[in-house]
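Every protein chain of the complex appears in place save one, which is left out.
== chain A ==
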Amino acid sequence: MENIVDVMSLYPKDMNIYGDSGNVLVVMRRLALYGYAPRLHAYNQGDDWPEHVDIILGGGGQDTGQKKIIDDLFARANQLRDLAAGGTPMLMICGLFQLFGEYFETVDGARLDGIRVLGAYTVGQEKRMIGNLVEHSDDFGDIIGYENHSGQTFLREGTAPLGHVDHDGTGNNGEDHTEGARVNNVIGTYMHGSLLPKNPAIADWLIRQAVINRYGEFEPDQTSEQMFEMARLDALAEEARKVAAARPR
């Protein structure tokens, strides 16, 4: 029988601005190539929560998008915090990364609360941090992406960054050389591009956590065709990574 894996795309209507659906596509396709049966749940505000959720993927949004989802996000906050505490892997990019933190204080002093899954808070600034970016991580190697945000995010003690950047003016806040945040199996990051296509190590880590949570172990059952296809995707990703890492900011 098929091993189903339930993948949730969180607020795809309103929080999906920089090719965030690319991350969903990559998780779905790689799960299938590992021999699992991924099932996609697009969860938008007001929808019923699916019976089972193994991975949650969320993206960035515009101010209006954030306003539309914020009430629902708070209504679901306990559920999301419980899932996070229980080890459900999640990837939150940009806008939802900020909302998964403690709060966001805008330039004019207004404070918007987050749902406190991640020990991080964000302060608005005039200057936008924007451009190609490579960060370094012990678990995932070099992470290749593109950042585009103006909020400066700072991590609380006990919250690890996703990776470290080399240069001032890049990463979470442009100052402490951190990028992203990790708590339990939740990753928050400003990296898009989209993130997962060029960083299959992160995609596979999310998949592995999800499968282990659900089935106790990660034992891909691949046909040779699936293996071959996976190798082809990874070879292309490797070339794309090399080019992206060499592009100017």
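As a working rule, contacts are C-beta pairs under 8 Å (C-beta built on N, C-alpha and C of every residue); 3 or more make two chains touch, one makes a residue touch a chain; residues count from 1.
Going forward, contacts and distances are computed from a predicted model.
The protein name that UniProt records for the chain not on display, among "Sigma-70 family RNA polymerase sigma factor", "Solute:Na+ symporter, SSS family", "ABC transporter permease" or "Lipid II isoglutaminyl synthase (glutamine-hydrolyzing) subunit MurT", is "Lipid II isoglutaminyl synthase (glutamine-hydrolyzing) subunit MurT".
When you scan A:Leu112, A:Ile212 or A:Met227 for touch with the missing chain, the hit is A:Leu112. Although one chain is not drawn, the whole complex shows that of A:Arg39, A:Arg81 or A:Arg208 it is A:Arg39 that touches it. Considering the full assembly, A:Tyr18 is the residue among A:Tyr18, A:Phe100, A:Phe140 or A:Phe154 that touches the omitted chain.
Along chain A, the points of touch with the absent chain fall at residues 2, 4, 9, 12-14, 16-22, 24-26, 28-29, 31-32, 36-42, 60, 62-64, 66, 94-95, 98, 104, 106-107, 112, 122, 124-126, 128, 130-132, 146, 148-151, 192-194, 197-198, 232-233, 236-237, 239-240, 242-244, 247.
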